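Inspection log for the structure reproduced underneath, given as C-alpha cells.
All protein chains but one are shown at their positions in the complex.
Which chain is which? They are A and B, in the order written, and residues in each are numbered from 1.
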Amino acid sequence: MINSTQTQLEIPMVMGQPYETLPDDLFIPPNALELCLESFSGPMDLLLYLIKKENINILDLDVSEITEQYIQYIELMDILKFELAAEYLVMAATLAEIKSRMMLPVVEAEEDEEDPKLALIKRLQEYQRYKTASENLAILPRVDRDFFIASTALPKIESVIPDLEINKDDLRDIFHEILSRPDLKSSHQIDFEELSTQERIQIILRILSKRNIISFSKTLRKSEGKQGIVVSLLASLELAKDGHVELIQNESNEIFLKSKGRVGNE
Amino acid sequence: MSSNLTTNTIEALLFGAGRPLRLSEIRSLLENNGIYEDLPSIKISINAIEERYENTSLEIKEVSSGYRLQIKESFSSCLSNLWNEKTPRISKALMETISIIAYKQPVTRGDIEDIRGVHVGTSSIRALLERDWIKVSGFRDVPGRPALYVTTRQFLDDFNMKNISSLPELPEPIDHSSEAFLSEVI
Partner (left out) sequence: MSSNLTTNTIEALLFGAGRPLRLSEIRSLLENNGIYEDLPSIKISINAIEERYENTSLEIKEVSSGYRLQIKESFSSCLSNLWNEKTPRISKALMETISIIAYKQPVTRGDIEDIRGVHVGTSSIRALLERDWIKVSGFRDVPGRPALYVTTRQFLDDFNMKNISSLPELPEPIDHSSEAFLSEVI
C-alpha cells in the first residue's frame, strides 16, 4: 500500500514534452536517457552514476575513462538544452585537470599539495554516504503519503474565542504580496543577450533621475523571474559601489535604492 | 452485507477527510479502492461505526453536507481549556492559503500550490476546514477530481464581511504597473 515514489523511473522531459528521439550524431549508452538526465541532482550524482554503471569501485576510479563519459553527458545535456549549472562545468574542468596530470611524467609532488584525484575520491565517497542516506529517508513512511493523521470535528466550544489579530485588509495585502512575487519556480533558458546588467543600471538611473528613491521590487519585472532579480541586484550593487545610490533596508525587509544626488540626466 | 474491512475503510475516510462526506461520495471513494457497496450497505457500516464509538469520546453526526466524526459535546469544556490556552495563532502559511482561496475561489489545493510556489500540506487545508473558514464546493472535472474549496459564511462573519464582494479591492498588480513603469522610462 505504500505509494513509494522513489522507484519510479522518470522519462526525461524536454521543454515540457517527453523526450523520445535521440540526436543521431552522438553515441548514448543504452538506458542513459531513461535514467533521467534531468534528475541528476548535480555533478557528483552524475559522476557516481557513471562510476556505478561501469560497476567499478570508487577507489579504482579510472579518471580518463570517466572524464570522457562525463563530457559526453554534458555535451548531451547541452544538445538537449538543459540548463547546465556551472557546477557541471567545474567538475569537467576538475576531471580534465586530473587526467592531464596523469599523462604528465611523474614528478615529485609537492608535499603539501593534495592529489586532486584523491580529493575527488574523498568527496565522492562523502557524497555517496549522504546520497544513500537520502534514499533511505525517501522510503521512510511519510505523513500525507504513506500515512494520514486522524482528525475529527470539534464539539461546540463555549469559550472566548480571542479576537482575530488579522482583518480583511491583511488578506488583501497578503494576497497581493503573493501575486507580486517573482516566479522563482519556472525554469528558464539563460540568454545573456536578453537581460543586461548594464542596461538595467541605465534604467534604474533614469528612474532615479525622476524620483529620489525607489524600492528594489520596483526594479523587477515579474516576467523575468529569478534572472530579473539577479540582474537588478547586480545593477543595484554596482550603483552602490560606484556611490550613485545608497541601499536602505527598512523593517519590512524591502530594500530601497536612494539616489545620492549624483545621478544626472545623462 | 458490508464487511469489517468496508466499515474500517469508511471509518478511515471519515477520519482522514477533515470534512463531512456524503454517502454517495463514500461510495465512489470506496469504488476507487475496489470496494463496491450500495448506499444502504454504506449506511449500515456507518451505523456499525456509531455503535463502535458508543462508549468513547466520539460520535458520528449527520450534518447538511454529509457524515462526520466529532467529539461528543460533553468533552467541550476540557477542549476549551486546550483552545483558550493557546491563542489560535494563524501562521503566515495559513494566511496565504486563506487569502488565495478568498480571492480566487473556487480553487483546488494544486492551484494554491501553483500560486504559492510551495507545498501546501493537508494539515493547512484541514486547519481551515476545522475553523470552518472553507468548505468543498465541488470537484474539478479533471483526472483525480480534485476538491474545489470556497470560503464559508463563518469566514465572512469572522472577518466582519457581509458578502465576499466586501473583500478589499486588490491594487493593480505590481508587475503591470512596474512593467509600465520600466517601459515608460526606457
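One rule holds in what follows: a residue touches a chain if its C-beta (ideal position, glycine included) is under 8 Å from a C-beta of that chain, and two chains touch if they have at least 3 such contacts.
Keep in mind the model is a prediction, meaning the values are calculated, not measured.
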Considering the complete complex, of B:Leu39, B:Val63 or B:Cys78, the missing chain is touched by B:Cys78
Omitted-chain contact residue, chosen from A:Asn136, A:Ser196 or A:Asn212: A:Asn136
Absent chain, residues of chain B that touch it: 4, 8-9, 11-13, 15-17, 29-30, 32-33, 52, 55-58, 71-72, 75, 77-79, 81-83, 93, 108-110, 117-119, 121-122, 126-127, 130, 144-147
In the complete complex, which positions of chain A touch the hidden chain? 1-3, 5, 39, 41-45, 57-59, 85-87, 91, 115, 117-118, 122-123, 125-138, 140-152, 154, 184-185
